[in-house]
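Here the complex is missing one protein chain, while the rest keep their positions.
Chain naming follows the written order as A and B, and within any one chain the residues start at number 1.
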Amino acid sequence: MSDNPEIVIETVGEFLVHALELEEASSDHYDELADSMEIHNNLKVAELFRKLGDYSRQHAKEVHERTAGIELPKITPWDFKWKCPSSPESFCMEEASYMMTITQAMEIALFNETRGRDFYQQVADNTPNDEVRRIALEMVEEEGWHVEMLREWQTSLQEEPPLDDLDPPNMPE
Amino acid sequence: MPVPALKAKDYKSGIKPVWCPGCGHFAVLAALTKAMAHLGFEKERVAVVSGIGCSSRLPAYIDSYGFHGIHGRALAAASGLKAARPDLTVVVAGGDGDGFSIGGNHFLHACRRNMDMTYIVMDNEVYGMTKGQASPTTRPTWTQSKMTPHGTGIPRFNPAAIALAAGAGFIARGYSGEPAEMTRLLVEAIEYPGFAFVQVLSGCVTFRPDQRGWKEVVHPFINDVPTEDRIKAAQIIQADEGKATGIIYASPFPVWQPENKQVTELNLFEEEFCI
């Protein structure tokens, strides 16, 4: 699956289903990370992921609005045309850790957001459908703006020393 | 009025998982709920059964009927439930310690009994809930546990090989880093009419941070899979280092399931005792 040569999306419906899946998976993923960071009392990082989840949710809402009146194809979960094993903004799950610093979290976020933007760019580059290209480029712009914003945020952060695990994992059962 | 189709999210209970951030089990939860949505299950007709361990917390996170039992006995509880209630879709979830160590005997017999259920083992080669001891699938030279400071020194349990030898008819291996493919495996497993075994390589970021490297080594089977040929399946499994993913073996076998149909009354049996 990761060897898909090129992403070729032919209809607006197909594209919007991809975009919806990407944004919804992304918001779920960030929410989940935020929840589990809260459980582990890594509140700064939780806040970052919560914010990113909100952005994705907002994007998903916008994509959803674009679907009005358009017939959407049903795509099985494993038939999405991603170039990676999961939807582009939800990768690198295992890079998370309850002891991660805000700067490390930011790296994951940047990695994911960049991949989201790249996905839209690839769609625009390869689609034979002008309407798809038009919408995809709009999204590239939005995601690009998002990436830039994260970069600015990142540079404003001070490098933090790695956290000490003063209360290592306990044994609930 | 048609009932709107449920989305994957609708199958989540809303209870926040106890798992660590980055835990592979989140991907399994996501893939399972996607599979349920894809199959269009009514939530109340699904029962998720588990034992004890990090992964065994799964039933509480799914909005269906659930049974979080005791360590190692999930397959037994699920077998009784399925025998009594064949109308339910039964999914069993657990970890490598739960399924292959303390529950090893039930694993063998569930494979050969071939009741219609899906068994997902989230294999992270470690006991997470008791703080990082070696499990049956841990490599013998792993020395990071205080309980086995020199490593276990004993060969690893090969789940797919044992499932095949014990008579399982559906054997697959997935990876938490490939959630879309895992969803496909789970859908196929649930639809398989019999005992479907899915081993998911699901990394433990807390006790096995080295497993972050799995994404470099996990790859699809290079062989032509799935096969219906038991001998070929054995060769594929034995030739593989345990990090190849896909459906390895799928072959239909007779399913054990009581009919639960009443054809007579109790007093007929009581009369047998009369002199």
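Everything that follows uses one rule, which is that a contact is a pair of C-beta atoms (placed from the backbone, for glycine too) under 8 Å apart; a residue touches a chain by one contact, two chains touch by 3 or more.
Here is the rule we use: contacts and distances are computed from a predicted model.
*Asks:* Look at the options "Cobalamin biosynthesis protein CbiM", "ATPase dynein-related AAA domain-containing protein", "ABC transporter permease" or "2-oxoglutarate oxidoreductase subunit KorA" and return the one that UniProt uses as the protein name of the missing chain.
*Replies:* "2-oxoglutarate oxidoreductase subunit KorA"
*Asks:* I'd like to know which visible chains would be in contact with the absent chain if the whole complex were considered.
*Replies:* Among the chains that are shown, those touched by the missing chain are B.
*Asks:* Among B:8, B:76, B:182 or B:198, which one touches the chain that has been omitted from the display?
*Replies:* In the full complex, the listed residue that touches the missing chain is B:76.
*Asks:* Based on the whole complex, identify which of B:65, B:142 or B:253 touches the chain you can't see.
*Replies:* Result: among the candidates, B:65 touches the missing chain.
*Asks:* Which positions on chain B touch the chain that was left off?
*Replies:* Its contact residues with the unshown chain are 15, 42-45, 47-49, 59-60, 63-70, 72-73, 76-85, 87-88, 105-106, 108-109, 258-266, 269-270, 273-275.
Keep this in mind: only the chains that are shown with their structure count from here on.
*Asks:* Using CA atom averages as chain centres, what separation in Å is found between chain A and chain B?
*Replies:* For chain A versus chain B, the centre distance works out to 29 Å.
*Asks:* Would you mind writing out the residues of chain B in touch with chain A in their complex?
*Replies:* Touch residues, chain B against chain A: 9, 16-24, 26-27, 30-31, 34-35, 38, 52-53, 129-132, 175-181, 183-184, 187, 203, 205-207, 209, 211-212, 214-215.
*Asks:* Given the complex with chain B, which residues does chain A contribute to the contact?
*Replies:* 1, 24-25, 28, 32-33, 35-37, 39-40, 42, 76-78, 80, 82, 85-87, 90, 93-98, 100, 169-173
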